[in-house]
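Complex shown without one protein chain; remaining protein chains in place.
In this document, chain identifiers A, B and C correspond to the written order of the chains, with residue numbering beginning at 1 in each.
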Amino acid sequence: MKGKKREEKRTRARRERTYVNVAIVGALGYGGVGAVEILSRHPFVRITRLLDVTDIGRPLAELYPHLESVCDLQIEAADDPRRFRGIDFVFFATPDGVGQVQAREWLAHGVRVIDYSGDFRFNDVASYAGYARRIGREPRHASPELLKKSAYGLAELHRKEIRRAAVVGNPGCFAVSAILGLAPAVREGLVKFSGIVIDGKTGVSGAGKKPQAVFHYPARYESTNAYRISGHQHVFEMERELSLLAGKNLRVTFTPHVVPMTRGILSTIYADLERGIGVEELLKEYRRFYRSEPFIRVVGPDASAATSEVRGSNYVKIWVNADMRTRKAVIVSHIDNLVKGQAGSAVQNLNVMAGFPETTALEFPGLYP
Amino acid sequence: MKGKKREEKRTRARRERTYVNVAIVGALGYGGVGAVEILSRHPFVRITRLLDVTDIGRPLAELYPHLESVCDLQIEAADDPRRFRGIDFVFFATPDGVGQVQAREWLAHGVRVIDYSGDFRFNDVASYAGYARRIGREPRHASPELLKKSAYGLAELHRKEIRRAAVVGNPGCFAVSAILGLAPAVREGLVKFSGIVIDGKTGVSGAGKKPQAVFHYPARYESTNAYRISGHQHVFEMERELSLLAGKNLRVTFTPHVVPMTRGILSTIYADLERGIGVEELLKEYRRFYRSEPFIRVVGPDASAATSEVRGSNYVKIWVNADMRTRKAVIVSHIDNLVKGQAGSAVQNLNVMAGFPETTALEFPGLYP
Amino acid sequence: MKGKKREEKRTRARRERTYVNVAIVGALGYGGVGAVEILSRHPFVRITRLLDVTDIGRPLAELYPHLESVCDLQIEAADDPRRFRGIDFVFFATPDGVGQVQAREWLAHGVRVIDYSGDFRFNDVASYAGYARRIGREPRHASPELLKKSAYGLAELHRKEIRRAAVVGNPGCFAVSAILGLAPAVREGLVKFSGIVIDGKTGVSGAGKKPQAVFHYPARYESTNAYRISGHQHVFEMERELSLLAGKNLRVTFTPHVVPMTRGILSTIYADLERGIGVEELLKEYRRFYRSEPFIRVVGPDASAATSEVRGSNYVKIWVNADMRTRKAVIVSHIDNLVKGQAGSAVQNLNVMAGFPETTALEFPGLYP
Partner (left out) sequence: MKGKKREEKRTRARRERTYVNVAIVGALGYGGVGAVEILSRHPFVRITRLLDVTDIGRPLAELYPHLESVCDLQIEAADDPRRFRGIDFVFFATPDGVGQVQAREWLAHGVRVIDYSGDFRFNDVASYAGYARRIGREPRHASPELLKKSAYGLAELHRKEIRRAAVVGNPGCFAVSAILGLAPAVREGLVKFSGIVIDGKTGVSGAGKKPQAVFHYPARYESTNAYRISGHQHVFEMERELSLLAGKNLRVTFTPHVVPMTRGILSTIYADLERGIGVEELLKEYRRFYRSEPFIRVVGPDASAATSEVRGSNYVKIWVNADMRTRKAVIVSHIDNLVKGQAGSAVQNLNVMAGFPETTALEFPGLYP
């Protein structure tokens, strides 16, 4: 079979550490550009096609001048019939509803899919329907047959499934910070499963590149606000993943906020400590849980932490604390929403799927200050 | 008696809407300058003396050039023997430990005191000792006899005591936002008293004007961080006031954060709703509780809110919400930390103490954007 | 005559310090809101109508929540037939092309006009045509007969004309900073008239409230850029006014920049010193020229200056310097673009026109930090 042969060849090529070819659908958003920034430094990747629905024929660097001489590709139409040629992986850096319709055809051409949206974050139809209903979308998935072949793209928790998945649902930015911040406590039963509060703060880039009145510079500077109280779309994947870890259904109270910065998410997590658990046990278990994870930095109460420490990088900083007067675990989890919260996780997933060392192209520390 | 006569005269003058004379100790900090900015527009106040321990003899406007032609006073020594002359009110815009030592002598000269620090926020020696111990200060108050004559300076809750108090302990900035955000719920028993979480976000000016590595512009921009988890000094006055409202002792979990802006505090408050209470009851009670308060703006779930709405003003915006899936009240409370959180409250207290209309000089809306 | 009688009555009322009634057309832009913020503190003004073309019937405070309880007016249609009733002054806080069409009717109802745009900054048809042509507008003015009754609204230079003008063309924000920064040097012949360079830096609010890609927070933070090199619309009024001061035509090279802040303009002005002129003469003449001006603060080389010193206020800070190695005067002029550069100047003009003390409602120092 042609398809099989191609796949064999590609596998060999990968073993020999030659290139894989990557296409990006939705190349003009922050998520697409973020992937270009990282992949242009990736030794085993060739960015082969940039696809979008506007600006067809224009060089990417004309729209994002910082990429001049870094990426000289032009935007091609997202429905260009030649788009599958020679591609090994496609990134859907697109909003909900695109990947679930278009992924199928890419897969039919032997291309594995990494989707940024909520389309493939739930690998059964019922869970997806629950998610979709809550955020006001059509509950029927457009490609239900793909859900079984999909994995939730948080490598720290689903590395094995990601490795063999045809489709990976890249996690939501707030979800990355919250799930990684809670996983050890919930998995090891260190905290009570009810009453968990997640107070999330994000930079403005989380809202994407589209100008809006509330993100107009004069409206946005010197202002902090909460929004979508009790209805943010990432709460469902948080609850899904934490319930899997807990072995039983749990619910969380999550409030997102926007603070006047561009990059970064800080989630402050409050949970009642189980009897007998203090901050030492908590810290010990967090360190143990993440001991082999290259991107997770766990620190204890004597340290301090800030989003600036992970700005521009794929690292996650988890500050483990407890207020012993009230017996609350207070876990502070920090990421760069555009890297570990988006394009960085996508590349990490690509590395896992392609069998590359997981940290390839992702070990940059960001820039400080 | 001389003192009594003077007081009578002053009372008469006040009725006749003539000036009161105000001195500011610690005039060079943000809290002192904030008082100058507001009082310079106050029709019934004359700023008579600016006192500090550095820059003696220099005009304030030399150090704060925006005050040129607005305030032409020079800094005088905080221990200048003539400092009491003709003064009706003194603002101690000073850190913990100053007011409790120096207030006594001002009072002896018939001057009423408004102190910005924690020195007079607890009107009995035991409570003060508890506070002091927790923040690592000497637990014995330097002027214990004054505590009985002091009031906690949150006019919305203690207007009557403030009116007749000799000394007012101006509340902490985080405490203002948290206490006002919780008062109706706790007073009316709408939420459970245990398990309350307060997630506070402040602008950088809360740390004062002293340069520090963590507040250096390049270190501070594009960065959000939590700090002093479980040990912030304002938690004690929050618990004190909320316990008074609740009629029983309660504890809160409070985590302060710094976000990259200069002005503003947003506190997100989580509390378990009492059985039978939904968001409508909550909102109704908040509106009722604050119906006569000129500076409190209560809005319900359909609204939105941001610190920019109160930037530069003495207003408090309280956004009443609930996550009914988890039955948590989610109250978001917004203030300008330097106005309602500091100098504005101080002037509001002065208005109450002096018998002026409470909103005098405080009705400015701030500037937007 | 009805008109005359009304005018007499108004004049009497003004002498008696009663209110004038003000309508604002374009109330929903930053310029309209800025006027509301200032006029709501004005003791002799009643804001009577807010007019705009969208959001008719909605309270202003719904759109600008910081104005809740400060201004409770609703937006009325800009073409509401009752709009003229009882109005003494109308602010056209509108872009080019509106005032020149609509002013006529207001004037016919005895209402004096303050227009924010370029429509009335040139009081003869030829000058206006030159301006209009250069910025790509129809060169014929829609109400040429009004130009003779109009004055350029920079009170420091045209106080007398403003006092009796029926229409005042409020100056452009960059123009205010540049003209006031150069006026003494040009008027007194201290610098050569050719080769003058003005390097202007503005905060983002100068572009108004409409969201645009380049003013989207993530695009705008941490970025400085020049724009419209050699074609900015304010260059023509700069040249007009400076030529009047010089007594001969002069041209300037002006480059505007946007810096990542919301408020403030700093213009750095370079001009060759005339023979025999040093920095002392320069400073002396600047001080003399502005000695009676309540809003101008002149300082010499030993001082320093920043836009933060005038943030939120109507003051102008002019830092007089020279580079004697190259014999260039280097004048740095600072304003708040939304106050002295817009609504503040408009209110200052209103005060002049109405015979109020010129500083009424404008003496606030802004807030610092």
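Heads up, the rule we're going with is that a residue touches a chain if its C-beta (ideal position, glycine included) is under 8 Å from a C-beta of that chain, and two chains touch if they have at least 3 such contacts.
All values derive from a computational prediction rather than experimental measurement.
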(request) Based on the whole complex, identify which of C:89, C:106, C:152 or C:221 touches the chain you can't see. (result) C:221
(request) Please pick, from C:110, C:294 or C:369, the residue that touches the omitted chain in the full complex. (result) C:369
(message) From the list C:54, C:249 or C:304, pick the residue that touches the absent chain.
(response) C:304
(request) Please pick, from B:68, B:88 or B:222, the residue that touches the omitted chain in the full complex. (result) B:222
(request) Over the whole complex, note the residues of subunit C touching the chain we left out. (result) 195, 197, 199, 201, 203, 218-219, 221-227, 229-230, 251-253, 255, 257, 259-264, 266, 268, 270, 272, 301, 304-308, 311, 319, 321-326, 328, 330, 332, 369
(message) Residue by residue, what part of subunit A touches the chain that was omitted?
(response) 30, 33-34, 37, 40-41, 64-71, 205, 209, 221-222, 262-263, 294, 297, 305, 308-313, 315, 317, 338, 363-369
(request) Quickly run down the residues of subunit B that touch the omitted chain. (result) 30, 203-205, 209-213, 215-222, 260-262
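Everything below uses one rule, namely that only the chains that are shown with their structure count from here on.
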(request) With centres defined as the mean of C-alpha atoms, identify the chain lying farthest from subunit A. (result) C
(message) Validating interface symmetry: for the copies subunit A and subunit C, is the fraction of residue numbers used by both over half? Same or different.
(response) same
(request) Provide the C-alpha centroid distance between subunit A and subunit B, rounded to the nearest whole angstrom. (result) 42
(message) For subunit B versus subunit C, what separation do you get between their C-alpha means, in angstrom?
(response) 37
(request) Could you check subunit B for residues that touch two or more other chains and list them? (result) 221-222, 262-263, 305, 308, 311, 369
